[in-house]
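Since the structure comes first, as structure tokens, the remarks are kept for the end.
Missing here: one protein chain of the complex. Every other protein chain is in place.
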Amino acid sequence: MDRLLLEDADLFRFIAHLVACKTVYAPQRKGADSYVFAPVDDPQAVVLDYPRTLHSIKKYFLPPREELLSFNLRSNAFAAAEVEPVNAIFLGVHSYDLHAVLKLDHNFSQGNAERNYLTRRQGAIFIGVSYRPDRFHFGGSVGIPVADTTGCDLFLHRLDRGHVVEIVSDTGRELLRGLDLPAFTGELPRTADFEQHIYLPQGKLTEVFARGYQSGIWEEVAEKCVGCGTCNLVCPTCYCFNVEDEVDVSLEGGSRQRHWDGCMLREFSQVAGGEVFRNNLAARQRHRVYRKFKYISDQTGEPWCVGCGRCTAYCTAGISIVNIVNRLVQEHDWANAAKL
Amino acid sequence: MSRSQLLDPAAARDLYSPVMAEISAIEDLTALEKLYRITLPDGAELGHKPGQFVELSLFGVGEAPLSISSSPTLRGHFELGVRRVGMLTEMLHRLPVGARVGIRGPFGNGFDLDALAGKDILIIAGGIGLVPLRSLINYVRDRRGDFGRLIICYGSRSDRELLFDAERAEWEADPSIELHVTVDRGSAAWRGRTGVITTLLPEVELDPRSSVACICGPPIMYRFVLLSLRAQRLAAENIFLSLERRMKCGVGKCGHCQINGSYVCQEGPVYRYSELEALPEAL
Partner (left out) sequence: MAAKPRVGIFDFTGCEGCELNHLNFEEQLLDILEHVDIVEWREAMDERADELDIAFVEGSLSTPDCITRINAIRRKSKILVAVGACAVQGGVNAMKNLQPIEAVREEVYGEDKYLFPTLPALPLSAVVKVDHEIRGCPMTQIEFLKVFTALVMGKRPVETDHAVCVECKLRENECVYDKGMVCLGPVTRGGCAAICPSFGQYCTGCRGLVSDANPAAMEQILVDHGLAAEEARKKLQLFNANQLEGTQS
């Protein structure tokens, strides 16, 4: 019995049941028109039909700001910060955000495995939910369909008046114990189509991006770009960070903190002597896109962009990563056609 | 991507806590540079390779990546050559002997000693580039039989900026070392050569089949040195360059040191010239 029916009338009971098991983080309204993952106090505040959250759930495993250690300036001694497993249920995660977490798992496990991130990752239970792609989503183009259940424990497929609860893992099955949801025997609902597509030719990612290094697109984008760093900071697969020491005004002690950083910022590649190694916006845009579609992809065979659309949705200059990549694909196709 | 990628945190390390070490000696090299001798608790060995670096920590200030300037054959402590150039190095320069600093590392790949074994080693050091190369030079001296010729070409902007005077005198006196030194501009007291570092290279006769070059210096220097070495028919795989980038975490996570797809703190800072074809941002 892998599929159950959760009618809308039962939704609050379902959420209350989850809250009774563990801390639950779910999307809730923020401000005029936005959504954020936040702890659930009131099940009625949960929104399962939402386009995107401001931050992905990455913020729980790699927080925007995190204390690494605290120090005492008198004794010149320090203590590493305590890091706790998140140990919570994430309700209503879109497939692209879950894939992003799996990609971060890879980044923080290989090479020098990092204890902070991996500790936080413990005990996380994921309940995915389907969504209606808007004009920014393009997960389908990077191998992440709307109803992809990879990494989930349960997945909620949106129906007319409720959801199909698909049991994906034993943890998920265990979570439903005591709820007595009826079985669902129908067909899974069809998900809506994507409006945005990257036309990536099969297996040609490497070729397209090898040629794309010299493309004129980078300068064109740089003219519109103001280098604000938003695209990096909203991206669910970005994990670059900066580390700074902060000192209390008493001058007795302080802490070493890390916070999200971004390669679009000019200071990112600046050394103490003053040299900036990636000194223009065109080069930085190119680097950002290559981090998502080439550098890590060369090793893993997958794009590192999950098609969430945040970088484009939140760019005040309207720069679209889909347009950039499609342009590179086009230039690659023209060049190939010219050879014939 | 499956879930089994996730590692048990017990298998992971705390990457960011330093070991507290002591500044056991300080030597003034020039107006801007000092050499620090660092002793780890119980005189433990750092266990580094020539060409690696450490992150030195001053609480309340931050961390800075510093090239290790001593050979691992120097036991009981290691040395860091530090130019006063930024917030942390300014504070460091004010610290006395006995002050405690945090050390993380060693980081980076260092020079490929297996590739260098049995070869004639041409060291090309521009300015402060001599700091990490000194680690390799002294290693070769201490394991002299494992290597062929040791040729050192060292150039500095002026004689006042020349580093390691006493040691250079030792290298000069050592019959198994060929030392060539030049300055861009000499003071009135300077009796040696003047001219940029590339002027030294034509004098060095190399057998390209059995030689390797190890280069470190300011970014502008690399291009001209490489032209000269390629003209002498040295193969790209036999040219090693130590590249500088903004090293921060040292462990391949924070991203600041990236050259294209490569984390310099992991796959570098030492690269073969042949590797740089895939890294167009490198030079």
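In this document, chain identifiers A and B correspond to the written order of the chains, with residue numbering beginning at 1 in each.
The rule we apply is simple: a contact is a pair of C-beta atoms (placed from the backbone, for glycine too) under 8 Å apart; a residue touches a chain by one contact, two chains touch by 3 or more.
Predicted model only: the values in this text are computed from it and were never measured.
When the full complex is taken into account, the listed residue touching the unshown chain is A:Val234, out of A:Leu6, A:Leu62, A:Val234 or A:Cys263.
The chain omitted from view is touched by exactly one of A:Phe184, A:Phe209, A:Tyr239 or A:Trp260, namely A:Trp260. Which of A:Cys21, A:Val247 or A:Ala283 touches the hidden chain is settled by the complete complex: it is A:Val247.
Touching the omitted chain from chain B are residues 60-61, 86-87, 90-91, 94.
On the side of chain A, the interface with the absent chain consists of residues 30-34, 36, 54-55, 59, 64-65, 223-230, 233-234, 244, 247-251, 259-260, 262, 265-267, 281, 314, 316-318, using the contact rule stated above.
Going forward, only the chains that are shown with their structure count from here on.
Distance between chain A and chain B, defined via averaged C-alpha coordinates, is recorded as 38 Å.
For chain A in complex with chain B, the residues that touch the partner chain are 68-69, 71, 73, 76-78, 80, 99, 102-103, 105-109, 111-116, 118-119, 121-122, 150-151, 213, 239-245, 247, 254, 256, 258, 261, 263, 268-273, 275, 277-278, 283, 287, 290-291, 294-296, 298, 302.
Touching chain A in their complex are the following residues of chain B: 1-3, 5-9, 11-18, 20, 59-64, 85-89, 100, 102, 219, 244-246, 248-249, 251-256, 258-261, 266, 280-281.
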